[in-house]
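A single protein chain has been omitted from the complex, and every remaining protein chain is retained in its original position.
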Amino acid sequence: MASKQKKMTPQQKNYQTLQQKHELKRPVLKNCIKAFLVGGLICLIGQAVSYFYIYYFNFTEQNVGNPTVATMVFFSMLLTGFGVYDHIGQFAGAGSAVPVTGFGNSVISAAIEHRTEGFVLGVGGNMFKLAGSVILFGVFSAFVVALIKTLLVMWGVL
Amino acid sequence: MLKGQQSWVFDNRPMITATGVTGGPFEANGNLSSDFDLLYDDLWMGQESYEKAHRLLLEEAIKVALKKGEIEKDQVQFLFAGDLINQITPTSFAARTMQIPYFGLFGACSTSMEGLALSSFVVNYQGANYVLTGASSHNSAVEKQFRYPTEYGGQKPPTAQWTITGAGVALVETNKPGQDNPVTTSATIGKVIDMGLSDPFNMGGAMAPAAADTIIAHFRDLKLDPSYYDLIVTGDLGRIGHNTTAELLNKSGLKLKQGQFQDCGLLMYKEDQPVMAGGSGAGCSATVLYGHLLNEMKKGTYKRILVVATGALLSPLSFQQKDSIPCIAHAVAIEMNGEKG
Amino acid sequence: MLAMFFWAFVVGGLICVVGQLLFDVAKLTPGHTMSLLVVIGAVLDGLGLYEPLVDFAGAGATIPITSFGNSLVHGALQDAQAHGIIGVLTGMFQVTSSGISAAIIFGFIGALIFKPKG
Partner (left out) sequence: MKAAYQMIVSMSLLFLTACTQDQPVKESQMALMKTTNPAPLSTKRKKNVDRVEDIKRDVSSLPELYDVAVIKGDKDTLVVYKVKHMHRFKMKTIEKNLNKKLEKKHPKENFTVSSDYKIFLESVRLNEKMKSGKLSHSKAEKRLEEIVKMTEDMK
């Protein structure tokens, strides 16, 4: 943004200040509260699901994350498929986008959306069009972090 | 006839004899549902994809207009139409179905007035006896292309606008004196204006300067005063763009009366519908003008109106490549026949 | 256990508030925000801070997308311990596979049975 602002003509700058007056402000505080409540609620449900797995299946606290995440993604599929998740998203913002259900939603919504283009080119090709960047940056940053840490350990720094 | 720098005056007063307006479920719940000829209660409209539903919207609107105009499609010389989807395929495919010689237009949401201006020009100079013009948009198809999948749970800011699902088509023909129909009298073609805004969730703010520029040019070229029109209506500026334009016009010395300046995107929906800053899309100005506004004119509510359709000429690629949003606006003046003099 | 639920709610909620601030104040797109959060998760785990947070908040730390970065690093480090530097490459998905495979599988099932509602 900053680099672009430099290239702006005075006329453009003038207009933008004028326009800003009329721009509807995002209700940041309200959005944050909603994000907190819904995000917290999703994590609470996640916690309940993980205790369910601890009680009735052979999962320990350490590895219960995997079935919990899978279950949450499953819930996300149902909510996305029945057309509810986008309404939750409009209400909760990051509250429903940041939890893994939001990751699931971004994959599943893209998959459903592009089924009209066929299963190979549509669903297959577009499934990760939103979530792909998360995987890319997750994997790459994890690679860098793990590499640095491993090297530090090898050289005896840590 | 060229007048001033960028305006046409249509001395032969081409006449809008019939219109066809179709809409989707969201519009059915809106303010103007009674002005639609055909409303679908499902976004799919019985089709396999949103793009095909989009095509159907336009085809049905054309059929309604032809039926109301009581002519056959092979009597129509040209079709001027467009939409927002990749390479305007929905419109082109509808033109394939209709088999009417076809000019495909792209002016984003300003397509409706671009088409009406061109049709009027062609009819005015006897280039055709009957011309169809229109524009359409389909909410889900447009969302899919420009934003996110429809089921994606992203939060839209309050500056965002809601793309309407609908098509508006008008049949323009040579003037037959004595008939009580709306006629087009002049048009002003806008230039592309870019004020450096780049937020695709604030189209209204980006388009406002283009609308103001065209409106100012219209009054300058035609040497008219704003009080000449009962109503000056913008296409789909939404709340933010509309207020900004009003301020820009005020600053330039054009005095508008209370209620004289309106926006199609704001007329369309009820207050409690979740459309954020208002409706938008190529079909927005087309459905509101060819449905609601012309009906009101025939009822006598308005005698002379100026319709200014605005368009944001961006693509998903240009926005991702961090380009700003270039915008355009075209204005067409519509009066009731026999009002002259 | 009740404390666990409470802290899961609070910590999970707070991570979402960070995301919301990135949306609203920094004006980032959802894609940028999620990518940034994943990177933050990976870095926090590299510093050894994410694991204690998981112990403390349970699902409050494992459900937000930040845990994705965390578990990627975890998998890589685990394998690195066993197989040296090559393990960094090979072990990456060992811990995280569940989230991605679940998303792929349910995404495809979803595409088979659902239509977008608009």
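When the chains are written out, they are named A, B and C in that same order, and each has its own residue count from 1.
Following the convention adopted for this analysis, a residue touches a chain if its C-beta (ideal position, glycine included) is under 8 Å from a C-beta of that chain, and two chains touch if they have at least 3 such contacts.
Computed from a predicted structure; not experimentally measured.
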| item | value |
| --- | --- |
| For the chain not depicted, the shown chains it touches | A, C |
| Residue in contact with the excluded chain [from A:Cys32, A:Ile45, A:Ala70 or A:Ala94] | A:Ile45 |
| Which of A:Met8, A:Ile33, A:Val84 or A:Leu151 contacts the chain that the document leaves out | A:Val84 |
| Positions on chain A contacted by the hidden chain, ascending | 41, 44-45, 48-49, 51-52, 54-55, 58-64, 75, 79, 82-84, 87-88, 90-91 |
| Chain C residues touching the omitted chain (full complex) | 1-4, 7, 51-53, 55-56 |
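The working rule: only the chains that are shown with their structure count from here on.
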| item | value |
| --- | --- |
| Pair with more cross-chain C-beta pairs in contact, given B-C and A-B | A-B |
| Residues within chain C bordering two or more other chains | 23-24, 30, 115-118 |
| Residues within chain B bordering two or more other chains | 50, 148-151, 154-155, 157 |
| Chain A partner contacts - residues on chain C that touch it in the complex | 1, 4-5, 8-25, 30-31, 33-39, 41-43, 45-46, 54, 57-60, 62-69, 71-73, 75-77, 80, 84-85, 87-89, 92, 95, 97-104, 106-111, 113-118 |
| Sites on chain A touched by chain C in the complex | 26, 28, 31-32, 35-44, 46-51, 61, 65-70, 72-74, 76-77, 80-83, 92-95, 97-104, 106-115, 119, 123, 127, 130-131, 133-139, 141-143, 145-151, 154 |
| Interfacial residue positions of chain B with respect to chain A in the complex | 48-51, 144, 148-159, 194-198, 202, 205, 208-209, 239-240, 243-244, 247-248, 274, 277, 322, 324 |
